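Dropping a structure here in structure tokens format, bear with me for questions.
Every protein chain but one is kept in place in this view of the complex.
Each chain gets a letter, A, B and C, in the order it is written, and its residues are counted from 1.
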Amino acid sequence: MILVMDSRSSDTDLNTISEKLKNLGFELEVSKGKEKIIVGIIGDTRKLLNFPFHSYPGVIDVLKVLKPYKLASREFKELPTVIKIGDASIGGKEIALMAGPCSVEDEEQIYEASQGLSKLGIKILRGGAFKPRSSPYSFQGLGERGLKMMSEAAKKFGLLVITEVMSIEQIDIIAPFADILQVGARNMQNFMLLKELGKIKKPVMLKRGLSSTVEELLLSAEYIMSGGNKKVILCERGIRTFESYTRNTLDLSVVPAIKTLSHLPIIVDPSHSTGRKELVCPMSKAAIAAGADGLIIEVHPNPKMALCDGAQSLDLNDFGNLIKETELVAKAVGRSLNNIQVTV
Amino acid sequence: MILVMDSRSSDTDLNTISEKLKNLGFELEVSKGKEKIIVGIIGDTRKLLNFPFHSYPGVIDVLKVLKPYKLASREFKELPTVIKIGDASIGGKEIALMAGPCSVEDEEQIYEASQGLSKLGIKILRGGAFKPRSSPYSFQGLGERGLKMMSEAAKKFGLLVITEVMSIEQIDIIAPFADILQVGARNMQNFMLLKELGKIKKPVMLKRGLSSTVEELLLSAEYIMSGGNKKVILCERGIRTFESYTRNTLDLSVVPAIKTLSHLPIIVDPSHSTGRKELVCPMSKAAIAAGADGLIIEVHPNPKMALCDGAQSLDLNDFGNLIKETELVAKAVGRSLNNIQVTV
Amino acid sequence: MILVMDSRSSDTDLNTISEKLKNLGFELEVSKGKEKIIVGIIGDTRKLLNFPFHSYPGVIDVLKVLKPYKLASREFKELPTVIKIGDASIGGKEIALMAGPCSVEDEEQIYEASQGLSKLGIKILRGGAFKPRSSPYSFQGLGERGLKMMSEAAKKFGLLVITEVMSIEQIDIIAPFADILQVGARNMQNFMLLKELGKIKKPVMLKRGLSSTVEELLLSAEYIMSGGNKKVILCERGIRTFESYTRNTLDLSVVPAIKTLSHLPIIVDPSHSTGRKELVCPMSKAAIAAGADGLIIEVHPNPKMALCDGAQSLDLNDFGNLIKETELVAKAVGRSLNNIQVTV
Partner (left out) sequence: MILVMDSRSSDTDLNTISEKLKNLGFELEVSKGKEKIIVGIIGDTRKLLNFPFHSYPGVIDVLKVLKPYKLASREFKELPTVIKIGDASIGGKEIALMAGPCSVEDEEQIYEASQGLSKLGIKILRGGAFKPRSSPYSFQGLGERGLKMMSEAAKKFGLLVITEVMSIEQIDIIAPFADILQVGARNMQNFMLLKELGKIKKPVMLKRGLSSTVEELLLSAEYIMSGGNKKVILCERGIRTFESYTRNTLDLSVVPAIKTLSHLPIIVDPSHSTGRKELVCPMSKAAIAAGADGLIIEVHPNPKMALCDGAQSLDLNDFGNLIKETELVAKAVGRSLNNIQVTV
């Protein structure tokens, strides 16, 4: 951390803040220029994130050098993290495909989805049982009943399950039925929930908040990791901007950015980000070309009958085509799709 | 709700969707034009928020007419809601001032703050015991211990208490010590928490999310209100934009907009939104001039020693000046400050 | 400017960049820490804005300290700039009101507007002759013919004229008819136009771009000022954000921010920013309370017949009320409206 002070500051001003910082255990390197005094602060300056520098007279600016996260950083762990779940793995050479309906609606729907996805070689089933909805009047999901339906269908077809957890109390209810717990965009900074998820052993997929920076995403990962759970999967699902043609703006540059800053795997959600089914396939290919470790896609056996997000759901046939096209791009960037052996 | 279909659609296309909508209990008014067929859908179309219109052939567009919230709307309740708490009231002619430190740090600090604020005529003390922080390494608040300190100091000086609740489990811990429960910006769409807050009797102040629209803010209020708790206070605290000079962009137009759309009171937070202490006083005056029902302001007896948000905290002296200046603006718009009898 | 290098950098790395910077005339102050080497660069570092620091090995970060603008800064000129035009003045204790229709439509309309505004005590007439429109199919203004109409009407009622200039060629056409030339939001970074406006003697009102930062606004002012024309008036007219309830998001915090950073006057446009007539009056009052030096407001003698922006135009009666309410707020913050002697 670098402290910039006015060179016209009195010695008292400089001493006051210097003493305070030294008492907190930091070493200082002072360099007096004509216009500015520059003070290098040495030590774990993450502890100074909230130090009220600007309340001290003479202080002009404070410049951060160290990244505020640690366990999630590439400096801390050079090699990419590969998370193994059953016979799937996320973060390695193989690209993970997660697919399924926005929400579990009934036994038939989730059975049909699981069967279709399984035929397409998919290993991870997504589906919502507890749904976060902007309006209290929207369908809120089937809850525990939905969880059981999904779990049974998944078992029947040998699929792993990823589903969203919205509150601390739900962790114990959901964990027995899920292989990966998802934290939704609206809960990315629900820190109490993140802390609890740091105590479990199952992998957590953390979706980027609609207006969260890359740094905040990694800090939220750090909440989970510093609690003891290192199996964090990041997910880019679009940010909120002025553009309204798409539901959100898919920020794909984040994919190679995360690869530079962190060792954690990153998944892309082209369904929620674009909100338009005709954009899902091209953006899936783009995500893979950018270096994503996987995709999470809304697939419904009958989108016309979907109780939510029908506008962005693919049917099984379109999804089959997406897999074929995406596989070609995966090969072009030296990767392959996760255990996919298309049997259709 | 208005459905727009291509005039070249077949009768079958029109019939398919018409039957479906009639079965759901809606009446239809069809008007066939040269280029478009326009179908007016009559009934409580809030139920159709997630209907997969776009999966039906021939559908070009769907246009919402009704607002998606009800209990929070001005149409539902013409007169402004006035929330009475002790001898303070929020939403009436008097403007409510809430002030206090970002977080409770120790007994001395909260005592000193309470004493100073009480002398300035303030009726509502704000202070954080459980703090949501982007980084797990930042000071997280004193928790229950902090709550007790704040509650005792408040009682001693006859102040009401507003403090943040971050999770469902905290409701029972916090409620006995607080007169108003605050939902922070990061939790505005923590729907599980909102639902629980709908079951309690205490007023809830709901802060707008960093990237939430006015409509979403009112929908989140609707979550609380539809649970049974009508005492909701809205709070504008800045949205996230590209501008980085200020911490966030204070969206003051929301104040008169809310007055048009809703009967709920709205408070403005000039401290967190601007993040700069020199902007707090002018933006407080602007908020009042725009029609805000109150202000929530960070005041610390010694900002230099603050454990968080020192850069935006006022000391008691500056806050005294703010009150004087704000009072003049309040009078100019036909209002007065809440029970303030400045004794300094 | 402060250069941060990795402490593991070789002496060659440090020497390479040091030599380069010394050759460019800068003095360096090097301070070697355990993790970082910090190099203070002393001199007019505005010249280094585009220096490719990151291409040099060992460089971790470069931190700006100096502001990139000079003539527009408060450091350069302590006292606020007051621009006198006829018997009006902008930037002093008196608040300037500019009002008039979005565009000049015909002689009757501009005559009627001028007459009405003059009766209300307004000194500065706004009106568009050349209109920037998103669509080529929208009404583009009457051009030179409109200019003449406006100029004649203004003269008849003793009003000054402000109108928009959209290109270099228009400067000579417009200047004879206008007392203030306006640069629209879309042209805030039309640098060729700004340079030419630096050569004229008339005041220029520079509107903030829809996605321009405060720093960029001041840099654009610097373009005009560095060309020789010091009479620059800034104008906040809303920025583009995700919120769609209002046409744009009026960023009022910019008003006190500009007062801190610059000596230039700042005007607020509550009409274009909100896009809703019912928000114009409350936001006018808020702007004045925040410290704005004036307002520019769309007023049409018959908004129902307006060829553009009817939704946000006030009629003369509503505008009369706005003046009365705004005057009270102006007094509350120790200012008065510009030469207004309401005669209605």
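Definition applied: contacts are C-beta pairs under 8 Å (C-beta built on N, C-alpha and C of every residue); 3 or more make two chains touch, one makes a residue touch a chain.
Worth saying up front: this structure is predicted, and the values here are computed from it rather than measured.
K.L.:
Taking the complete complex into account, tell me which visible chains touch the one left out.
P.N.:
Displayed chains contacted by the hidden chain, ordered by label: A, B, C.
K.L.:
Please identify which residue in C:Phe26, C:Tyr56 or C:Tyr245 touches the non-displayed chain.
P.N.:
Of the listed residues, the one touching the omitted chain is C:Tyr56.
K.L.:
Looking at the whole complex, which of A:Thr45, A:Gln189 or A:Thr249 touches the chain that is not displayed?
P.N.:
A:Thr249
K.L.:
For the chain not shown, which residue from A:Leu3, A:Cys102 or A:Val214 touches it across the whole complex?
P.N.:
Checking each option in A:Leu3, A:Cys102 or A:Val214, the one touching the absent chain turns out to be A:Val214.
K.L.:
Even though one chain is hidden, which residues of chain A still touch it in the full complex?
P.N.:
Residues of chain A in contact with the hidden chain: 211, 213-215, 239, 241-246, 249-257, 260, 273-274, 276, 278-279, 282-283, 285-291, 325, 328-329, 331-333.
K.L.:
Which chain B residues would touch the chain omitted from the figure, given the whole complex?
P.N.:
Chain B touches the missing chain through residues 2, 4, 29, 31, 33-36, 38, 40, 42, 60-61, 63, 65, 240-242, 244.
K.L.:
Which parts of chain C are in contact with the chain that was left out?
P.N.:
Residues in contact with the chain left out: 46-47, 49-56, 68-69, 132-139, 166-170, 186-187, 189-193, 195, 209-211, 216, 219-220, 222-223, 226, 240, 303-311, 313.
Rule of thumb we're sticking to: only the chains that are shown with their structure count from here on.
K.L.:
Suppose each chain is reduced to the average of its Cα coordinates; what separation in Å results between chain A and chain C?
P.N.:
39
K.L.:
Just give me the whole-number Å value for how far the CA centre of chain B lies from that of chain C.
P.N.:
31
K.L.:
Return the distance between the CA-based centres of chain A and chain B, expressed in whole Å.
P.N.:
Comparing mean C-alpha positions, chain B is 27 Å from chain A.
K.L.:
Could you list which residues of chain C touch at least two other chains?
P.N.:
Counting only residues that touch two or more other chains, chain C contributes 241-242, 244.
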